[in-house]
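One structure below.
Only one protein chain is missing; all other protein chains are in place.
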Amino acid sequence: MEYFEIFIAGVFINNILLAQFLGNCPFLGTSKKMETAVGMAMAVIFVLVMAGMITWIVDTYLLKALDVEYLRTVSFILVIASLVQFVEMFLKKSIPGLYAGLGIFLPLITTNCAVMGACLLNISNEYSFLGALVSSFSYAVGFGLALILFAGVRERINLARVPKPLQDTSIALVTAGVIALTFMSFKGMV
Amino acid sequence: MIPALLFMLGIGAVCGIVLSLSSKVFYVYEDPRIAQVENNLAAANCGGCGYAGCSSAAEAVVNGLAPPSVCVISSKEGVEEVAKIMGVDAGAAESLFSYNMCEGGNRADNKYHYMGISSCKAMALVFGGKRVCGVGCIGLGDCVKACQFDALKLGANGYPVVDDDKCVGCGACQQACPKDIIVVKTLSEQLMKFNQAQDALAPCAQTCPAEINIPRYINQLREGKYKEAVQTIRMRNPLPLACGRVCPHPCEDECRRGIEDEAVSINQLKRFVADYEMNSGSRIPIKCAPDTGKKVAVIGGGPAGLSCAFFLRRIGHQVDIFEAMPKLGGIIRYGIPEYRLPKKVLDWEIQGILDLGIKDFCNVRFGVDFGLGSLMASGYEAVFLGVGAWEDYSLGIEGEDLDGCFKGIDFLQRFSSGEKIKLGKTAAVVGGGNSAIDCVRTLLRLGLEKVYIVYRRTRNEMPANEVEIVASEEEGVEFVFLAAPTKVIGDENGKATQLEYLKMELGEPDASGRRRPVPIEGSETLLDVEMVISAIGQSPDASFKEQDPHKRMTELELTRWNTIDNDPAILQASIPYIFTGGDSATGPALVVDAIGSGRRAARSIDLFLKGEPVEPVKDSLQQKRIPESIFTKVDGIKKTARAKMPEIPVDQRLDSMIEVDLVLPEDAAHKEAERCLNCCRICYNPDIDFPIAKAN
Amino acid sequence: MAQSLAKEFTKGLWAEIPPFRLVLGLCPVLAVTKTVENGLGMGIATTFVLVFSNLLVSLLRNVIPSKVRIACYIVIIATFVTIVELVMQAYTYPLFLKLGIFIPLIVVNCIVLGRAEAFASKNSPVMSVADGMGIGIGFTLSLAALGAVREILGAGTITIWGGNSVFDMATSFPGFNPFTFMVEAPGAFVALGLMLAIMNLIGEK
Partner (left out) sequence: MREMMSMIIVLTVLTAVSGGLLASVKSGTEDRIEQQIFKFQLAPAMNDIFGKVSNDPAKEKFEIEHEGIKYKFFPAKLEDGSKAVAFQTKGKGGYGGDVGLMVGIDLDSDQIVAARVTTHSETPGLGARAKDDPEFVSQFEEKTMDANLALKGQGGSIDAMSGATITSQAVTLAAIQAQDLYKKLKPEILKQIK
């Protein structure tokens, strides 16, 4: 039940894009087309779960054990960046089919604050390993959900007549605001 | 301090080792330029460009899907650096430009009253737009809205106008347009575009064998943009001066104005702008794509070869032309008499083509002076064979080799080359085509007293251009119709004195639709002439096939008409690196046919050189008509007379080879251009409805 | 030299001002601009990181092998981010608490990495510092501006350093009711979107 709560909170209440403001650059960048949005969502789920696990291990068995928690930022980002680069190279060579669908989004994730942010949140919430796993997954699902919803809306907006100054990014941001508003109603659910 | 140092040392070492090892273990070959380009993108992997990270963006740049300026945070130097890397491959480095097909003209009616949002895309979803014209511009300016660079405006008439200086070729407009009106293409792509079934094409542009965008240049002429008009023509035809004089303009047969009124005099307008350039004293610069480093040999410097060389050069290939005659031009130099196409004009035009950086080697005959083997050894990667059709058919009658008997093209060519030919006082020219007319009109100018045309059918069936027939009538040629020569009778010195022919009558129509002439038994008649010239058609001279010692040559297949066999859609011959077009592939045809096939061959050669499959253009029209664009009636036309071609009076022109047809004066050309209906160019009413149309 | 230095510096202030012209580094922009103070603090922290990481990347640009360059840049940036984190903790603790997780996340701010890669790795240290400074100040100004708009509308005040209210809507406009929406997540998106539109409108003219 606890894990279920973590999951629901991660997907809806603390939605990483719309409530925590993490990962907004790719949110705007990759939401222009549904196809890209879906690929991006999948890639984030994939990477975030892996990064969540590995950073939890680094934090618990290295940082805390050595009492060097102030090195968290440096070590996390280095580990995440290396992990992503490694996975990218691995997929490219070993599973080209998966690489074509998902792998190409990986570099986009290196500097995605959603991944780094979620890992840091896991630590500051003092989750257990399993808790960290579930919450990473739920943040990623939340990211994907918001991204895909947003891409759908944006494809429609492309058909609408938007006043010139508001076009493109501007209207996208306002739209994101409205979607964020709907997500606010999840507050208090858990 | 120590644990921190050790921890960071360890983690750095682990990451370094993992990354460096996996970069070896999981090494996958990719285009080295991708890495180079990526090194010059911002590497923030922010996704701002819409691609999934910098490496995808780099890949897109290398594959030509994204411009070097794709990165939204890259510095100017970065963009230049990327452009430089891509510059290695000229094909991809070629700058892209938007180009709109639909620009100005008459409006199409509304099918329905549209009240939706002001977006082309939205309107197109409702029955393909509210205009009756299903292919044209909708005009709500989705492309203008899509352009980030302010390079597009809705022009005064409500259609999009591209500012080439601002356009970066990003393709946003093309994606926004639901009608394929606005396309982003490199110069090469624009040059190699062929008419397709879904294009917005006026009937004339569908009919023109060279596929010139006729309404576009007429419109440019009307606006006084003569240079632009010439450039439009040169996108499809490297010989506007020659064509403007000799083209039988099949385009005019399909002119919509011709349904209710007289057709627009398209060819005279072409001649007007082409002459304008020549007389202006300076040449309009012709843009070429960056060099590709590939070499192509063009054999035969006639219209097909010149056209093929011109377009290959413009898309960046190195081209050398090999010509058997002393000068380039082929049939338009040696087959078309001076009074129709002055040599001075032709020289000027050909020089313009050579100025693009094409080398010409004259007086070298394929199969004798050089062959396939020597071409391959010199590093040519493809060959265009455009040797023309120079072998006159013979009549196959008795006495054909008597003194005073000639063959049409041979006669014209010898005369053009300056050979002194012993002439008689009277002559009969057998045949009804343009060559026959050229012969009789030349003979008249040489001072013959009586010149006959002997043709086995009637005037209606003559394949020669109507204007030519009329001109020869005016100049006093006598026509002997329904006459089939049977014998040339000579005197004791072997000199021709008489031509014997059988009278004919017309029977049932044959395969070509012309009524077949049937001889009338016992109707032999004698015509007193000192010269007999047979001009009944030609076939290619394929003697090079036997003369060339290269083994591969035996693989070259010929048809039973001695033409070089090819796939008509791609013009590839039976030897894959040989392409062919013009008369040598089709038998005698129009100059403009040869020009069109030269360009088509250039496209195939380009694909061949790039290692891509040489496939036909999809949905290619190749002079088929788009049925919905061919009308049977056109409303609202006020009849206005077609411009009359100025010409030198008959009494002044027969003493010399002076050019007979003159160019239209400027005001007449404008008046004629006004007669153009601008078919298939603009399909909405720009005055009303939407603010975006009003604002711009 | 002096001219191009000035150019590199000033381009960040209008021509390439993030996040308006370069729609980048949005996460902190949206998350921490509930008040002017937060915006300024975040902006200054980011500027510090930008300037020093630009400097170091520029100094090391010929040493770093290209295959691990991203990793190296990240380490350099992360080091300065941690220094900022520690210094803020020591000297401006309340601000540190408010900015919270977004301080470490400066590491993944696309602007910082983007400048390192796009500019500093190709230019001299002096130029890189000027570039970092310009972009950083532009970023700070935008954050403060957005913070001001959100704070005035959302809370009715402008507060700078130490909780002193320098402006209060309630006194200037009696009856003003704070529009809490603006300090919430959706308000951040909408406010930024509308400000972007205003920038476009000005830029058009």
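Residue numbering begins at 1 within each chain, and the chains themselves are lettered A, B and C in the order written.
To be clear about the criterion, a residue touches a chain if its C-beta (ideal position, glycine included) is under 8 Å from a C-beta of that chain, and two chains touch if they have at least 3 such contacts.
All values derive from a computational prediction rather than experimental measurement.
Looking at the complete complex, one finds that the omitted chain is in touch with A, B, C. Annotation: of C:M42, C:L55, C:A71 or C:A197, C:A71 touches the absent chain (contact as defined above). The chain that is not drawn here is touched, among residues A:L17, A:L48 or A:V74, by A:V74.
Touching residues on chain B toward the chain that is not drawn are 1, 4-9, 11-13, 15-17, 19-21, 23-24. For chain C, the list of residues touching the undisplayed chain reads 34, 63-65, 67-68, 71-72, 75-76, 78-79, 82-83, 86-87, 89-91, 93-94, 97, 100, 155, 180, 183-184.
The missing chain lies against chain A, touching residues 13-14, 68, 70-71, 74, 78, 121, 124-125, 187-188.
Just so it is clear, only the chains that are shown with their structure count from here on.
In terms of C-beta pairs in contact, A-C outnumbers the other of A-B and A-C. Annotation: 55 Å between the Cα-based centres of chain A and chain B.
Residue numbers of chain A whose C-beta contacts span two or more other chains: 25, 28, 71, 74, 78, 81-82, 85, 110-112, 164, 167.
Residues of chain C found to touch two or more other chains are 23-24, 70-71, 75, 110, 113. Chain contact summary for the complex, chain A toward chain B: residues 25-26, 28-30, 32-33, 36, 39-40, 43, 58, 62-63, 66-68, 71, 74-75, 78-79, 81-82, 85-86, 89-90, 92-94, 104-112, 158-161, 164, 167.
The touching residues of chain A, when paired with chain C in their complex, are 18-25, 27-28, 70-74, 76-78, 81-82, 85, 110-113, 115-117, 120-121, 124, 163-167, 169-178, 180-181, 183-184.
Residues 22-24, 66-71, 75, 110-111, 113-115, 117-119, 122 of chain C are the ones that touch chain B when the two sit in their complex.
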